[in-house]
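Missing here is one protein chain; the remaining ones are kept as they sit in the complex.
Order of writing sets the chain letters: A and B. Residues in each chain are counted from 1.
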Amino acid sequence: MPIVDLNTPTQILLEWGWLLITRANGVVYALIVVVFLLGALVTLPGGKAQVPVQAVEAGAADAREGGERA
Amino acid sequence: MSRTHPKPRTWTSSDVAWKGRRRPYDLAREFLVSFSIVAVLVLGLTLLFASPDPPPMTFQEWATQGTVDFAKTTLTEIDETSEAATYGPPYQSTAQNGNTQGFGWFSPQTWLGNLFPPAIPINTWKDFVATPLLGANDPAAASAVDTWNKASASQQTDWSNAYSKALADAKASNGHLQVTDSPAYGPLNTLVQAQIRLAEAGGLDAALSYTNATALQGGTVWYSNDQTRSLLYFGDSGQGGDAPDCVNPGDPLPAGDGCWFYNQAVANTSPRNSGYLAGDTWGIMNEVGNWPGAWWLFPYTFWYQWGYGADGASADLFVIIMTVLFALPFIFLPWIPGLRDIPKATRVYRLMWRDHYRRP
Partner (left out) sequence: MSTDATSRSDPAPEEHGNWTSDIRRGAQRDWPYDRMMPSDEPAYVAKAFYMFGSLAMMSFVTLIATGCVLVFKGPYWWHTSTAGLFWNSLHFWAVQLFFFCIFVHFGSSFFTAAWRDGRGLTWVMGTMTFFAAIMTGLTGYELQSNYDAQWIAQQGKDAFNSFGLGWLLNLMNLDNVTGWHVVLLPLAVAGALALHLLWVRRHGVVPPFPQHGYTLMGERVEGRPTKREASSSPRGLSPEDGSAP
């Protein structure tokens, strides 16, 4: 079934003293850092739009009323 | 405000209190988008890589391909010198070799082990060898079981020492252990050879997976998905990884046998491609082949790699204590001055809220 067969001898990315990181785990760690940075840089769609002020005031009044519109 | 009304809180949600700009946000749509992203990623990874499935070890395999190691381990189960036989709580009431883990007075294994004595009772002679052999329809083996049971402790020790010497240099060929009977061994050679035959026929795998206990209302329990006995027996192979013929991590499997269960975990060859599953190579974090493992466990397995955790007598207890100790500042981070000020000090937030700071 798989397109890539990962059932091959484990590759080591880094081995230094007692520190040992397999290639697969190392890729995941690197991806976490990369994706975190991307998450900080990439803007969500609609992120630059603005809600009209009337909607904001209505929302705040709504909340004061405890969720019940007058 | 009525006196009976609860005192109003002084804070409110920033979603309501925020005075600055707002943006439209469709929560339902976000959930759908999130789920779609996850589904696509998981499906893609599945079609690309599937998942690992290293074949389980069996007694049949062990007795056939690692005959001498199997024989040596079986001897330690018979004379109850193995790790499983002398472990202590929860398998025995007290550790026969005094190796309960603890630091001075601090020993939860002793306290809780004696509180529920013993919670998972294991007698390696009876549970691993005698009972399976008695169920094997092997009269010679049954007689040998009887002989061992009736012998005195010192007689058993003499037989055991003699047989142990014989096994030290023993050879095997095609699953046949080449040790001939001798009165010096008592019933031991019969027992071990019978166990080998039972294992090679597949009968030992079945016998050790069956709950042999007697129910309160009579009859046997029968149902079982409990592999405790089998796994403890496997674990004693090659003295649990300490025997001299255990390979180093990543090395190919040796031609002979010895240290079978452990070697399977460190031999980076087919069919299992393990390589780095042993505790001193960050084992629990690793996976067979080139799949990612449980990489999130590094704060726990880190402590096994160096210092006391690498070779101390109470290494496991030490590692648990260190993991919990270091988890506490993680859990209570918001209340720890210094730690909680790192985000402000490192100013990574200036990158994360860059757009907001430009146009508040």
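Throughout what follows, a contact is a pair of C-beta atoms (placed from the backbone, for glycine too) under 8 Å apart; a residue touches a chain by one contact, two chains touch by 3 or more.
None of the values given here were measured: they were computed from a predicted structure.
Asks: Of the listed residues B:140, B:213 or B:333, which contacts the missing chain in the full complex?
Replies: That would be B:333, which touches the missing chain.
Asks: Which of B:63, B:167, B:246 or B:277 sits in contact with the chain that's absent?
Replies: B:277
Asks: State which residues belonging to chain A touch the missing partner chain.
Replies: Considering the whole complex, chain A reaches the absent chain at 1, 28, 31-32, 35-36, 38-44, 47-48, 50-51, 55-56, 59, 62-68.
Asks: Which parts of chain B are in contact with the chain that was left out?
Replies: That gives, for chain B, the contact residues 1-2, 4-6, 8-28, 30-31, 34-35, 37-39, 41-43, 45-46, 49-57, 87, 89-90, 101, 108-113, 115-116, 119-120, 224-228, 231-232, 234-235, 261, 264-265, 272, 274, 277, 279, 283-284, 287-288, 292, 294-297, 314, 316-317, 319-320, 327, 330-335, 340-344, 346, 348-349, 352-353, 355-357, 360.
In this section, only the chains that are shown with their structure count from here on.
Asks: Averaging over Cα atoms per chain, report the distance between chain A and chain B in Å.
Replies: That gives a centre separation of 33 Å.
Asks: Quick one: in the complex, what on chain B touches chain A?
Replies: That would be residues 12-13, 16, 21-25, 47-50, 52, 250, 268-270, 273-276, 280-282, 285-293, 295, 305-306, 310, 348, 351-352, 355 of chain B.
Asks: Where on chain A does chain B make contact in their complex?
Replies: These residues of chain A touch chain B: 1-4, 6-12, 18-25, 27-29, 40-41, 43, 46-51, 55-56, 59-60, 63.
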